[in-house]
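Left out: one protein chain. Kept in place: all the others.
Chain naming follows the written order as A and B, and within any one chain the residues start at number 1.
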Amino acid sequence: MNLEDIKKPENIVYRKTPLLTDAIMHYCPGCSHGTVHKIIAEVIDEMGIQDKTIAISPVGCSVFAYNYIDVDWQEAAHGRAPALATATKRLNPDKYVFTYQGDGDLASIGTAEIIHACSRGENIVVIFINNGIYGMTGGQMAPTTLLGMKTATTPYGRDAKLNGFPMVIAPMIAQLDGTAFITRQAVHTAAAARKAKAAIRKAFEYSMKDIGLSFVEIVATCNSGWKMSPVEANKWMVENMFAKYPLGDIKDVLK
Amino acid sequence: MAEKILMKGNEAIAISAIRNGVDGYFGYPITPQSEVMETLMKERPWLSTGMVVLQAESETSSINMVYGGASTGKKVMTSSSSPGISLMCEGISYMAGAELPCVIVDCQRGGPGLGTIQPSQSDYNQVVKGGGHGDYKNIVLAPASAQDMYDFVDWGFDLAFKYRTPVVILADGIIGQMMEKVELRPQKPRRTAEQVSQDAPWATLGKTPDRERNIITSLSLEADVQERFNRKLQAKYEEISRNEVKYSTYMTEDAEYILVAFGCSSRICEAVTDILRAEGIKVGLLRPITLFPFPTEQLAELSKKVKSMMSIELNLGQMVEDVRLSCEGRCPVGFYGRQGGNIFTPEEIAEEFKKFNNLK
Partner (left out) sequence: MAFKGAIEVDTQRCKGCSVCVENCPTKSIGLSRSVNNKGYHYAEMIADTCIGCSNCAVVCPDSVITVYRVKIQ
């Protein structure tokens, strides 16, 4: 059987979800953002909730997320997405509301907003992309940058005395009574991406159960910021990022 | 028989929000405006009208909750006082940039910094000139009574939705704290989901097959697009200036001298006018009710006829700049103000008026 005989519409087992727009993503080659956008879009498509979904994008590389996933979007000021999501959900409790935030947005300038949204138990989903660096502004240190990691503002490597320690968000918010589901995932392999997608789906489902906030951290790469090829960056992430930010569920109030 | 209740200006804001079918209030405690949220929490409107009330973790968060709520086409509001408004300026700038309607109450206290919790009108520049970054303006309404506080909430939302822009009710510690008779209007229902969708086709309420996705953003990296947008905003502000100026006058018909004052100062200046008139000095008062749009034309007309104008403010000279710009040098423009929570008496202003005008 030759390839052209296989490439028939009835034999398609995987193709781009219609919930992704045709816009070419501005992300660098191999950037995790694209993969995470895709699995979120697939979850919304598979759950059939496009008309009930309100998404909130951050400031950072994913500020333009609204160009790619075909749902209604609000673009928040830096770090404030959980505040927007809080009001959006409280005023529209029948909608699925999620924020999409990077580590600078969520773990630095937006710490007050995320912690209080968690503490209040807002029935929203937070997708947290942790790649240990500020991508859009050109690779500066993020709160989650690992010790020793070189960035534009830690050119000799992050030094705890000078720059403080990496901030580990997920276990911290797991202690807050308002959180329902907290998990840490990755998208560097197909198996990981499938698990991450299942976690995102669960988070969306939980957001309608009135049990509190669901938080999906994605340990991700920024190969441009890390100054590596995409494949090297994935390997470096497995060896270094996973040691500080191990994958797996951290809290699930329904288990 | 009209329903008249004795209440604080801040309480009037809260009761008016419920009665006018506001969908959500998000705030943070700060003196001298805390009664707004306290009253709402006591009234529990979520049990009656379904209005959402939430105490946020900061003013920054409050205004961003307002941003989120407004993005879904809802009538949402917040209130604060001067230092809190400083914190909100980020969110207000974003809302102006995203063209979102909302009402913000600023119950002014003195600054700079922590300043004082006493009344002041020193947020004029911050609120009327924009406050945050970028070429934007807020519509600014200046109440002078508890009744104004009640009435301006509904008026504010009308303007906010008509022009898709933030509206600030620029009150102060006096108007917020003093108790007056307030005539309550009948309860209006909150808008239904269908009405919200109709009023705000731009709202993010979930993309349906019959339309493109709605995106609420203030971002545009393309120079021409950004410039075009800014020019559109300016055109909107010009339209507001043409249509929405509101002011009141007191004894200006035959006036040789004009006092200009807004908010609580305008109440005091009515007494000043009476004192000076009793002495045979032909004084009139112009009270701008909208600070943006400013009654520039009306002041310009008066400036052709009078010997002088004097701006009376509880700050050290802010609105006076706009009065001078309106008069364009046609008559002298004086200023008298107090600060730190000190309130001028009518006699004190009358004295200063006579000094400025070389009158015995």
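One rule holds for everything that comes next: a contact is a pair of C-beta atoms (placed from the backbone, for glycine too) under 8 Å apart; a residue touches a chain by one contact, two chains touch by 3 or more.
Just so we're clear, the structure is a prediction, and the values are computed from it rather than from any experiment.
Asker: Report, in label order, the displayed chains that the undisplayed chain touches.
Answerer: Result: the unshown chain touches A.
Asker: Among A:Lys38, A:Arg120 or A:Arg184, which one is in touch with the chain left out?
Answerer: In the complete complex, the chain left out is touched by residue A:Lys38.
Asker: Suppose we count only contacts with the excluded chain; which residues of subunit A make the list?
Answerer: 1, 3, 5-8, 11-17, 20, 24-25, 27-35, 38, 187-190, 193-194, 229-231, 234
By definition in this document, only the chains that are shown with their structure count from here on.
Asker: Calculate how many whole Å lie between the centre of subunit A and the centre of subunit B, each centre taken as the average of the chain's C-alpha atoms.
Answerer: Result: the chain centres lie 40 Å from each other.
Asker: Write out the stretch or stretches of subunit A touching subunit B in their complex.
Answerer: Going by the criterion above, the answer is residues 50-54, 56, 63-64, 66, 70-77, 80, 83-88, 90-92, 95, 112-113, 116.
Asker: Which subunit B residues qualify as touching subunit A in the complex?
Answerer: Subunit B reaches subunit A through residues 23-24, 26, 52, 54, 56-58, 60-62, 64-69, 71-72, 74, 76, 90-91, 94, 98, 204-209, 213-219.
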